[in-house]
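Note that one protein chain of the assembly has been removed; the remaining protein chains are unaltered in position.
All chains are identified by letter, namely A, B and C, in their written order; residue positions are counted from 1 within each chain.
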Amino acid sequence: MVLLEFSMTPLDKGESVSQYVGRSLEIIDASGLDYRLNPMGTVLEGEWDEVMAVVRQCFEKMQSDCGRITCSIKIDYRKGGKGRLDSKIASIESKLGKKLKT
Amino acid sequence: MVLLEFSMTPLDKGESVSQYVGRSLEIIDASGLDYRLNPMGTVLEGEWDEVMAVVRQCFEKMQSDCGRITCSIKIDYRKGGKGRLDSKIASIESKLGKKLKT
Amino acid sequence: MVLLEFSMTPLDKGESVSQYVGRSLEIIDASGLDYRLNPMGTVLEGEWDEVMAVVRQCFEKMQSDCGRITCSIKIDYRKGGKGRLDSKIASIESKLGKKLKT
Partner (left out) sequence: MVLLEFSMTPLDKGESVSQYVGRSLEIIDASGLDYRLNPMGTVLEGEWDEVMAVVRQCFEKMQSDCGRITCSIKIDYRKGGKGRLDSKIASIESKLGKKLKT
């Protein structure tokens, strides 16, 4: 299982792009994969092919009406890791002995 | 104001690095800046110099006992934008007319 | 066509990882796609599925003997863009009227 965080943004639609980001979130939310949206991107959890398929779907949608797109992806693979959307944060809070802002 | 997401990881400490990430979170939590921790990084909000000072402090701490460090940073600047740790997510949820997983 | 830059690093193999990066470069070099290696990653040019297939191959190889892997990917899509491994740099040099360090 991997955690994959990504953000995808059109460069040719001006500075307000939440309409396009919203369409991606519809795809993500309907994908069946577990995810967490944050102010700078969305983190998906799943097998490599599963999470990449979702990113590809978002790209195809955005490509349909955007002439230039920038996308950044960060992947964290850990053998046997599962449920890490929650456990990574819990592990840090446990080490510090307090709740953090999430 | 900018949003800055970053993650910082030692490469020479084996696959369990939450101890080192925990130290960064202590610095972040004590910085006085608003932030949100997510499974892949932490998003800070503030002026350029403010957020960069926090990242630098985390680096200095990690550099004190790590021989190799990888760090990725993503910045989103918007003129006049403030309170965007919450408003960016709210804007997408409002466009979709539903709550998303955060 | 997209430009895709990526770097992929094991977290559990100590601070010298060029052996693992070397294996990825063998895969990239044999892929038939055009690419440019730089000190922080490799930039591939091709269709989405082509470049992603190469990244996936590198991941599968690394996953075979690494317990934790971090990977960052950045994509720049431009409609109709081709030959951009060279033309993006040429365009900037042309604007500045001088050669830059590449």
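Methods note: a contact is a pair of C-beta atoms (placed from the backbone, for glycine too) under 8 Å apart; a residue touches a chain by one contact, two chains touch by 3 or more.
Since the model is a prediction, treat every value here as computed from it, not as a measurement.
Across B:19, B:63 or B:94, the single residue that touches the chain missing here is B:63.
From the options A:24, A:42 or A:72, the residue with contact to the unseen chain in the full assembly is A:72. Contact between chain C and the absent chain runs through residues 3, 5, 7, 15, 18-19, 21-22, 25-26, 29, 34-41, 43, 72, 74, 76, 78, 84-86, 88-89, 91-92, 95-96, 98, 100-102. Listed for chain A, the residues touching the missing chain in the whole complex are 9, 11-12, 14-15, 17, 67-68, 70, 72. Against the chain not displayed here, chain B makes contact via residues 48-49, 52, 56, 59, 63, 67-79.
One rule holds for everything that comes next: only the chains that are shown with their structure count from here on.
Between the Cα centres of chain B and chain C there is a gap of 25 Å.
As a whole-number value, the distance joining the C-alpha centres of chain A and chain B reads 15 Å. Taking each chain's centre as the average of its CA atoms, chain A and chain C sit 21 Å apart. Residue positions of chain C touching 2 or more other chains, listed in rising order: 67-68, 70, 72.
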